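With one protein chain held back, the other chains of the complex are shown just where they sit.
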Amino acid sequence: MYNRILIANRGEIALRIIRACREMGIETVAVFSEADRGSAYLDLADEAICVGPAKSAQSYLKIDQIISAAEVGNVEAIHPGYGFLAENAHFNEVCRSCKIDFIGPTPEAMDLLGDKNRAREIARKAKVPVVPGSGGLITDEAEALKVAHEIGFPVLIKATAGGGGKGMRVAANDLVLQTAIQQAQTEAQAAFGNAGVYLEKYIERPRHVEVQVIADLHGNAVHLWERECSTQRRHQKLIEESPAPNLPQETREAICSAAVRLIESVNYTNAGTVEFIVDQENNFYFIEVNARIQVEHPVTEMVTGIDLIRAQISVAAGEPLPFDQSAVVQHGSAIECRINAENPDRNFQPSPGPITQIFTPGGLGVRFESHVHPGYVVPPHYDSMIGKLIVHQPTRREAIACMLRALDELRVEGIHTTASFHKKVLQHSEFVEGWVDTSFVERVFLTK
Amino acid sequence: MYNRILIANRGEIALRIIRACREMGIETVAVFSEADRGSAYLDLADEAICVGPAKSAQSYLKIDQIISAAEVGNVEAIHPGYGFLAENAHFNEVCRSCKIDFIGPTPEAMDLLGDKNRAREIARKAKVPVVPGSGGLITDEAEALKVAHEIGFPVLIKATAGGGGKGMRVAANDLVLQTAIQQAQTEAQAAFGNAGVYLEKYIERPRHVEVQVIADLHGNAVHLWERECSTQRRHQKLIEESPAPNLPQETREAICSAAVRLIESVNYTNAGTVEFIVDQENNFYFIEVNARIQVEHPVTEMVTGIDLIRAQISVAAGEPLPFDQSAVVQHGSAIECRINAENPDRNFQPSPGPITQIFTPGGLGVRFESHVHPGYVVPPHYDSMIGKLIVHQPTRREAIACMLRALDELRVEGIHTTASFHKKVLQHSEFVEGWVDTSFVERVFLTK
Amino acid sequence: MAESESSGGVFDEQRFLRIVELMKEHDLSEVELRDSEQRISIKRGGTPAAPLTAPSVAAPASAPAAGSSQPAAAAEDPNVVVVKSPMVGTFYSKPNPKAASFVKVGDHVDPETTICIIEAMKVFNEIPAEISGKVVAVLATDEEAVEFGKPLFKIDTSG
Partner (left out) sequence: MAESESSGGVFDEQRFLRIVELMKEHDLSEVELRDSEQRISIKRGGTPAAPLTAPSVAAPASAPAAGSSQPAAAAEDPNVVVVKSPMVGTFYSKPNPKAASFVKVGDHVDPETTICIIEAMKVFNEIPAEISGKVVAVLATDEEAVEFGKPLFKIDTSG
């Protein structure tokens, strides 16, 4: 096991890793930018090294400074957290060349899965379903009709050079497809100077379901069941939970097995998340792999009782996974709300600045993961999340009730937070009944 | 189920009950003395009623005021918490006569178990071991020797009118007993004007082990396993844990069954604790029943996953216990440290006053039960406990590590707390190895 | 002098506003300017950090009412005493629904005059005034639930 590791991150995840290390008897070296100087969580590390000015590009993202801090700090490994350098295969490579363990997958696995198209290829080979599509450009109507009949209506027409919805069309039958193909081609030509379009099955009201996986260096790979993360705003997750509500047990098991199959096929090691979309008929399709720990990992920890950060560190150090698949059981229901320094009444405008006072919720089944404290100043330089409120209860109904009372207890003064918005979401019938899809927040709360 | 209940208590346990009620959808009426006016937890109740001045005798202990508040507040039941009126059978009786449910055992059961001698009688009838003794006064040496041989050396000679150790003698063999009997009689005569003495088996280095029980109104009684509470100072518990370390499984099961047998024999209902002492050979002896929820109930909640306050309210309302004995399983290890506003470096002198700042610990497996907040003023009128820090981890070793890091995170400014003392205890080999007896704290830390 | 007062005297609004503007601009919390008889003293932002450490939601339990029978509105008029409820219960201004009120505004009361009834646990407790004076306000309404310390009457002891 390691004696000393460096944490190449900031804020709540840095504190999360410091806590795990303290409990494991591992010394920690924290790095910080000048904007984070004086943050209380840095006092909990054994050493804290300033690596640059506020701008991430010159501090948290600056590979040579992080590595230099690791050398000066005399550590054996680096935990990258999430964001910043966590999925940077080059950084991972540099760590290896400097003989510092990177607590995460190998650079090779990261590279392989980092490209979405290659990842889809890998999934196909591992017999993990991906969203069916034409596989190549559609040149004429006849081909379009043929493909559409193969994959089934409705279909989505996408511009190969596209982005931002431009050149995208949904077609539900032959007639619409015939006209839409041409329109899409014309639009794509105008927008991107490239008329190439392809077809993909259109998933209506998809749910975002992801599977937590972890594998050691000895060939053991397990999943820690799934998380439902469909409550999103602009593709940013707001609320995550485990287990996913209204997911048939056989689907749950099939998705989780598929995730393990996929990571085993690339000899993936350490923690990762395999993301899927699930349609209204519970068909699931692989989307991508996040080759790192995720913000929402605590909900999995609550229901499985497994400390994922500790597990990451252990397997990176070469220890075998201390549990096998049969020992990973989901107990009860866990929900996480991301508390952001944003004003939900003003289009989620960021609200940095000094937190004059904060009362944190407590009690049975409540976990608050946050690095902030009274007097803390939310810097404007980084993402707006100031903490994660997580609850764990025997049933989902009780978890929602517990989250509501915990959100009532949470009081942050001096800045705006998204806590009030979470309360509205948690009380909406669609959420309560567990039928949220990824369009839920925009459809219900943000359209006027 | 109730719609509205009154909480006849203050501080952390009042907040604990408010939280449970909010999660159950039950409205709460809090009562408070003038010393607690403005405490933040009162804002979380649906109504808060001032019942008198700071002195408990004129507020929290004043039965007519509490009942009057219950009537004015229009509640269906009263939760008494612990302390104050929680074990007052008369108050319990008054509630009944006012047609307000008392969330606890019946007045009859409370009365029956409130007298230690009667409780010992009940235990004997239920075949629950009690500390063996002469059962009556010893008049001469011959009788003393006879009894001593029956119950086995060493024996304790106690004055029947005694107290405070006066007239107490330990005898390990015939010779010592013969002289000690006379000395004790002389000393008792001088001290109390009553030479009567009796014999009891002397338990060397006893451990305090207690069993959480709960029973509904339909004849179902279960235990929620045991708690080890030997880390005490002047008979005040400082640290509690579950499961008890180094307790053979058959002893654990025997103690827990004995506890259920005892409460079943008196048709006990609602939550209670059956206290035992356990000697170094794992013999156990019944001491008394605490007919209420206890301060240390959270450790049981953590290992069993059962919310005891919710369960109390449910069974008081007439619902059957939602679990049977086989569903109550101990998972992992939980430890609680009582954080008191006391200065451990000055003989635990109380340290009331304003808390200028508080940073509360968080993270996986950490639960902080506390009503205090920055700006809170610890009143000098009540007990000094400002919160309970509870951790839950897969193993006891991990729980100790987690508690140490959580104690490091807890920072209370403005007053002294016992947090630093807990750190010393948790790192002592005797605690780490799990061999603490009730003399541990005084023997190791307080003798100079 | 009259001239200077309008164009630079302490009551000159232009100058006053200019100073306030400068205070805002430079984050000044307090300015005092004195020149023989002229003096301008301005504080800005006030209430130092009290709201920071003692937010409304968490008023510290520090300063309990000094005692239930103390005048609560001493600042108003030192002679006016607020009689507070000595118990939790239901307030009644009259002995029975059809009777007249024990006291009304303008009445003179003695210490032993019954001024109301508080019902608690089915017991109707007659509450005496405990002081002499003239009733200047009745602060509770019939059948209102009152807590310990709730202001019930204002009595002018000078009357």
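Lettered A, B and C in written order, each chain numbered from 1.
The rule we apply is simple: a residue touches a chain if its C-beta (ideal position, glycine included) is under 8 Å from a C-beta of that chain, and two chains touch if they have at least 3 such contacts.
Keep in mind it's a predicted model, so treat the numbers as computed, not measured.
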Revision key, fill the gap. Per the whole complex, from A:Phe84, A:Phe323 or A:Tyr376 the residue touching the absent chain is A:Tyr376
Check your understanding: Among A:Pro53, A:Pro129 or A:Pro394, which residue is in contact with the omitted chain in the full complex?
Key -> A:Pro53
Point to revise | On chain C, residues whose C-beta touches the chain left out of the figure | key: 8, 15, 18, 22, 26-36, 38, 40-41, 44-45, 48-50, 52-53
Point to revise | Where the unshown chain meets chain A, residue by residue | key: 33-40, 43, 49-54, 59, 64-65, 67-69, 71-73, 98, 354, 356-357, 373-377, 379
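The rule is short, and it goes like this: only the chains that are shown with their structure count from here on.
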Revision key, fill the gap. Per the C-alpha centroid definition, the whole-Å distance linking chain A and chain B comes out as 44
Study note, to complete from the structure: The distance between the C-alpha centres of chain A and chain C, rounded to whole Å, is 54
**Study point:** Contacts with two or more other chains, residues of chain C listed in rising order
**Key:** 53, 55, 57-58
**Study point:** For chain B, residues contacting two or more additional chains
**Key:** 40, 373-375
